[in-house]
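All protein chains of the complex are present and in place, except for one that has been dropped.
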Amino acid sequence: MATVKTHRKAPGLIALFVILAVAPLLAANAFHYDLMIKICLTAIVAVGLNLLVGYAGQVSLGHAAFYAGGAYASALLTQNYEFAPLPAMLTAAVAVGSLAWLVGRPILHLKGHYLSMATLGLGVIAAIVINNEDQITGGPDGLPVAPLSLFGHELSVFGSYEWFGMTITGTQLWYLLAAGALFLAVWLALNLIDSPLGRALRALHGSEIAAQVAGVDTAKYKLRVFVISAVYASVAGSLYAHYSGFITPDIASFGHSIELITIVVLGGMASTYGVILGAAILLLIPQFLTGFQELEMVLFGAILMAVMIFMPRGLVPTIARRFQKEAA
Amino acid sequence: MFSEFFQFSFSGITLGAIYALVALGFTLIYNASHVINFAQGEFLMIGGMGTVVLMDAGAPIYLAIPGAIVMAGIAGVLLHKLAIAPAKNADVVTLIIITIGASIFLRGLAQIFWGKDYHALPAFSDTESLSVGGAVLLTQSLWILGIATLLVVALGLFFTRTALGKALLATSMNKDAASMVGIKTGAILTLAFGIAALLGAVAGVIVAPITFTAYDIGIMLGLKGFIAAAIGGLGSSTGAILGGLLLGLAEAYTAGYISSDYKDAVPFVLILVILFFLPNGLLGSRAVERV
Partner (left out) sequence: MKTTLKQLAAGAVAALSLGLMAAPALAADTIRIGSFLSVTGPASFLGDPELKTLELYIDKLNEDGGLLGKQVELVHYDDVGDAAKARTFANRLLRQDRVDIIVGGSTTGATMAAVPLIEQAGVPFISLAGAETITTPVKKWVFKTPQSDRQAARRVLIDMKERGITKIGLISGTGGFGASGRNVTKEIAGDMGVEIVADETYNPKDTDVTSQLTRIRGTEGVQAILNFDFGQGPAIVTRNYDQLGIDLPFYQSHGVASDSFLELAGDAANGLRLPASALLVADKLPKSDPQYQVLNRYKNDYEGHYNESVSTFGAYAYDGLQLAIRAIKQAGSTDKAKVRDALESIDGYVGVTGTYRLSADDHMGLDAESFRILEVKDGDWALTQ
């Protein structure tokens, strides 16, 4: 049984690995690496959020709060409490996960739009707290963050490192780290989807009542996946904070939450690889539209509407289905 | 002491009436199609900015206002025809993203053609404020309350007294049954979007003398309207009005009596508390999942 599973997952993972490994060949400069790093980190959040939205069918309009939670917790722990970045990141993830568990218990009883509303509310409250407590968080003007260090070795974006006789820039090393983290995130997510939890979630997505009748403890599973998706966001947030070296409350904003859910829906709900593509597209669109200046908003809105109208299941599932039809 | 209380109350009721009108638009569309229309705030923007632009073009105010409201109505109808109706079988989240795309699109258009500046509309009455119980009451607040009440009554009559309104109500209750008795549900849904847009545009015009208007005014007002609608219970018109007023008063009293720093968090704390005890809002009907 176990071997069958690995067979099924392997092609996708190998494809992802190849793409992540080949992508640097397309990077002409540090700016391209920068975009790729951000796509990887955002994709991690999206993969986690997709577990909740795509598989369990529970909408969150407040996930930016968990991302910001990880980012700010990492920044503050390293800066004020002399934590090393790695323990800080883990502490942040535990804290954010516990928070998600606490708030998740009451709000996951809500259904449909009320759950959206409640998660939106939590997200906005988090953003307001970060914005207002400027003595701690630096307020709206933002907070500098120390560079990442692993086991005593500083991994600065600006550094340059010797590795097996090769010189590698800090940005390139960061790409390896971000791509590795994404790969790990995807691998974990795929395993989760194949686990009993994953099957329970899909049953839940179909019909919660049917799942309950079939003996699935829906509340428990929903809460678990909510916490897991929050931890995904937290870790990505921590990495982003150390990578960018400066964070502002913008990352906790309602707009950012909307961006995250858009990535999931655009790429394709319940398609782990789809949401990675979604992240890539949503982060690259603004870079392509820079030449249009004033038209940027109109074009972005139009693209978003068009994709969702003509491909309501999201890009990858729709395209995959079309290919399958042709093959059949 | 009492004058302060009156002052906070006036401010809260005015804000609340605005939120209530936006919430009514959400409710109308939600009832008809179970879509949360994140572009509802843009109808307010079209109402306000449209009036400003038409007046700049030389139209007198009594022509500019209806012109802008009609413009918003058309936008509402187009939104349904071009964006919502073609995606009819889409997931709820997908529909949310479509309306978000539409709101970005409309905002973008407004920014290109109407500019990014804030504008003030003149108040409807020459006397700007009255003194009541030691507090100041803006005459524009009276206009807002009066027109909001009028709209609510008109909407109520429309639903209970006209064939069209009854058809809309029937569609929202059971679409399949409604189409079986010969109601053109597609057209009815378009109508709901149109009416919601008109409501939003009227709200956008009457608040513009107090709040100013600009291409991005719809974001904040739309969000507050959504909260108000959820507090009241999605789908309940009375709930939308109640939710709006509650929200407005809560904001004003918090800013006045407690702390302005966390005033903005109040609506969200409020909704979390309400949903904790009443998972379907104050007056929402229990959602029944079909197995």
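Note that the chains are named A and B in the order they appear, and that numbering of residues resets to 1 at the start of each chain.
The rule is simple: contacts are C-beta pairs under 8 Å (C-beta built on N, C-alpha and C of every residue); 3 or more make two chains touch, one makes a residue touch a chain.
Here the structure is a predicted model, which is why all the values come from computation and not from measurement.
Q: For chain A, which positions touch the chain that isn't shown here?
A: Where chain A meets the chain not shown: residues 8, 11-12, 15-16, 18-19, 22-23, 26-32, 34-36, 38, 131-132, 134, 139-142, 144, 157-158, 244-246, 248, 250-251, 271, 273-274, 276-277, 280-281, 284, 286-288, 290, 293-294, 296-297, 315-316, 319-320, 323-324, 327.
Q: Spell out the interface residues on chain B facing the chain that's missing from view.
A: 4, 7-8, 10-12, 14-15, 18, 111, 116-120, 128-129, 136, 138, 207, 210-212, 214, 216, 219-221, 251-253, 255-256, 260-261, 263-264
Everything that follows uses one rule, which is that only the chains that are shown with their structure count from here on.
Q: If you average the CA atoms of chain A and of chain B, how far apart do the two points sit, in angstrom?
A: 33
Q: Looking at the complex, which residues from chain A come into contact with chain B?
A: 53, 59, 106-107, 109-114, 116-118, 120-122, 124-125, 128-129, 132, 207-210, 254, 258, 261-262, 265-266, 269, 294-305, 308-309, 312-313
Q: Chain A touches which residues of chain B in the complex?
A: 30, 36, 83, 86-87, 89-94, 96-98, 100-109, 111-112, 223, 226-227, 230, 234, 261-262, 264-265, 267-269, 271-272, 275-276, 279-281, 287, 289, 291
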